[in-house]
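Removed from the display is one protein chain of the complex; every other protein chain stays in position.
The letters A and B name the chains in turn, as written, and every chain counts its residues from 1.
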Amino acid sequence: MKFKSLLTTATIALGLATGAVAQDKTKVGFVYVGPVGDGGWTYEHNKGRLAVEEHFGDKVETVFVESVPEGPDAERVMTQMALDGADLIFTTSFGYMDPTINVAKKFPDVKFEHATGYKTADNVSVYSARFYEGRAVQGHIAGKMTKSNTIGYIGSYPIPEVIRGINSAYIHAKKVNPDVEFKIVWAYTWFDPAKEADAATVLIEQGADVILQHTDSTAPQAAAQEAGNVITFGQASDMGEYAPMPRVSSIIDNWAPYYIARVQAVADGTWSTANTWDGIGPGMVEIGEISDAVPADVKEEALALKAALADGSYHAFTGPLKKQDGSDWLADGETADDGTLAGMNFYVEGLEGEIPQ
Amino acid sequence: MIVLEKRPQPSKAWSYATPLVAVIATMIFGGILFALLGKNPVEAIGTIFWEPLFGEFAFYYRPQLLVKGAPLVLIAIGLSLGFRAGIWNIGAEGQYIMGAIFGAGAGLAFYPLDAWYIFPIMVLAGAFGGWLWAMIPAFLKVRFGTNEILVSLMLVYVAEQFLASVSLGLLKNPEGFGFPGSRNLQSYESAHNAELIAGSGMHWGVVAAFIAVIFSYVLLNRHMLGFHIRLTGEAPRAAKFAGVNPARLILFCLGISGALAGLAGMFEVTGPSGQVSIDFNVGYGFTAIIVAFLGRLHPVGILLAGGLMALTYIGGEIAQSQLGLPAAAIQVFQGMLLFFLLAFDLLTNYRIRAARSEVA
Partner (left out) sequence: MDLGEINPVLLVASLMVAATPLLLAAIGELVVEKAGVLNLGVEGMMIIGAISGFAISVETGSPWLGFIAAAIGGAILSLLFVLLTQVALANQVASGLALTLFGLGFSALLGQSYVGVKPPSMGEINIPFISDIPVIGPILFQHDPILYLGIALIAAVWAVLKYTRIGLILRAVGENHDAAHALGYKVIKIRIMAIMFGGACAGLGGAYISLIRVPQWTEGMTAGVGWIALALVVFASWKPWRVLLGAYLFGGITVLQLNLQAAGVAIPVEYLAMSPYIITILVLVILSADKSSAPASLGRIFHASH
């Protein structure tokens, strides 16, 4: 294996050459799937990177490459960062999973952190956020606030992450409002603001007065504002420019605490493989300020729910719950295990329509 | 007043010199751009052009040039045949996707069987997938006179939806915990398009790209069909008198470009990429159109143009991570390079002269 030996020699050489320097300066790489100006997913990861720079100052150097396609391009970018002496590399898209594992094999001394995946190795950790906890709070507010009892939901693709969010929101909306109904529209694209605008308009025209979105643009917010009397929630970032109406609250991805902690661990030499799935409690999922458009009592209940989710006294998926087909899923008081949640590919009872396969 | 005068024959000397002039011009203007963005222009240009070829880690980047360039060249060769004959297949991206789906699908159907014949079947399936997708615009054009530009482009979007659908359904990895995407073919040996020599970047797709270049060169220069293709593009009326069958030519050109795009997709999905996923396609089919024209629709030119594009991609990534240049700046830089290459081509075919008074 000429290639591998070459690479190893190179890394060893680098390790020797930069060893002295690396003592006081940790180099951290970030691989992004979108542009840092996407205002959503990548934008928030980049905010985490900037927080790392701010926190550590001169002790850390960060590098990033944006809009890296999943596949061989991602593999090359990661390899390049490792060759250039990165100590820790964050790969921030599900599709980077296999490339991350491939590159990690070639660079045993470099630590890798892969977002939203499930494959770990000695030098590969995975991390993800329990956004569904935030969805529970949204569902509660939505169920209380809707007058038409119709809640619109815009999804990107039917992947477990999105389905989990729909279920969580539905369960908590139904709990406070048994007549509530969900209308789900799949955009079938990760990014197309104009299509999101259309989807929101369609849902509003069909009677929805609450719009939940699992897409990153503010298009649905604008559509709701134009329609009036429709409420929305910010997604990925706060979207505070649409507060207090239509945006009444939001789910914010906050990667900064985790990134700072992991960089610290590498600098201290205490890094070890972890499988992190954090929610509201550790601050990875933030609930944006609930605006005054929400009645005080609803706001209080929502904050109580948020607190219960944060301290672990309540789990967003607590039985009794049935699956859409009527079969039993969770018994009374039972909570869902992470394995089922991670790969969730079914709706809970009461949701209509089929998950596209 | 300066005028252009068409050369009786394209200048040989200029046809070699213009790419060089263009690259130098790009370096100057690109340097200004990078300087405006607050970066050291010399360092930035050096990183993009020098680092991948002769830098410290060139042993890794040089093979990557093959990996990145091969699909571009393979697709562009197919497209160039049609473009020469005035047949506009701009939907290679869709054919690339279908080739990948068919190729990977054929292999996954055998999973976990180990046999030597699986990979060849996948190659055929991949070519077939691309060919089939290109046959839709070809058939519609021959039968109903429907414009192939529109049909082939629309089919790209259809193929993308189909790709999403199979990633979430039919080809989804049953052991993937419900996540989208197929099994990784890199870990299924019979279906894996591995590097022929480890670390060389050479996989079957690269071999296919080189074969395609030679095949296309021979076809265009030594074969009647190649003559018909050139004649149809240059003088459609003369082609008619020469007995060229336009329907057959449309079917051939679209078919071959579809099959090559399908092959490119198949080699990519079974090798460097590894799996069918929602975002498998990254725009090779569109970039290949640029490569085809940049290479002046000539097989050797396409080979060089593909290499140059691959170089700017790889160098651009290095510049992003080492110098913190935004990806957008790299895109602008690539755009400039194309502008200059296209603009300076003028010197090959025209002479610049001071005008004589009677012309005005």
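The definition used in the following text is that contacts are C-beta pairs under 8 Å (C-beta built on N, C-alpha and C of every residue); 3 or more make two chains touch, one makes a residue touch a chain.
Predicted model only: the values in this text are computed from it and were never measured.
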| note | Contacting the left-out chain: of A:218, A:250 or A:291, that is A:218
| said: Tell me which of A:202, A:293, A:308 or A:342 is the one touching the absent chain. | reply: A:202
| said: Of the residues B:197, B:300 or B:343, I need the one that contacts the missing chain. | reply: B:343
| message | Give me the chain B residues in contact with the hidden chain, please. | response | 4-6, 37, 83, 140, 144-147, 149-151, 153-155, 157-158, 161-162, 164-165, 286, 289-290, 293-294, 326-336, 338-339, 342-346, 349-350, 359
| said: Considering the whole complex, not just the chains shown, which residues of chain A touch the missing one? | reply: 35, 37-40, 43, 152, 158, 183-186, 188-189, 191-199, 201-203, 205-207, 217-219, 222, 237, 241-242, 352-354, 356-357
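Please note the rule applied: only the chains that are shown with their structure count from here on.
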| message | As a quick test, compute the distance in whole Å between the mean CA positions of chain A and chain B. | response | 35
| request: Please name which positions on chain A make contact with chain B in the complex. | output: 1-4, 6-7, 10, 29, 35-36, 63-73, 75-77, 79-81, 83-84, 94-95, 98, 102, 118, 157-160, 188, 190, 339, 342-345, 356-357
| task | State the interface residues of chain B toward chain A in the complex, per the touch definition above. | result | 57, 59-61, 64, 67-68, 161, 164-165, 168-169, 177-181, 184, 186, 198-200, 268, 272-275, 277-280, 282, 313-314, 317-318, 320-322, 324, 326-328
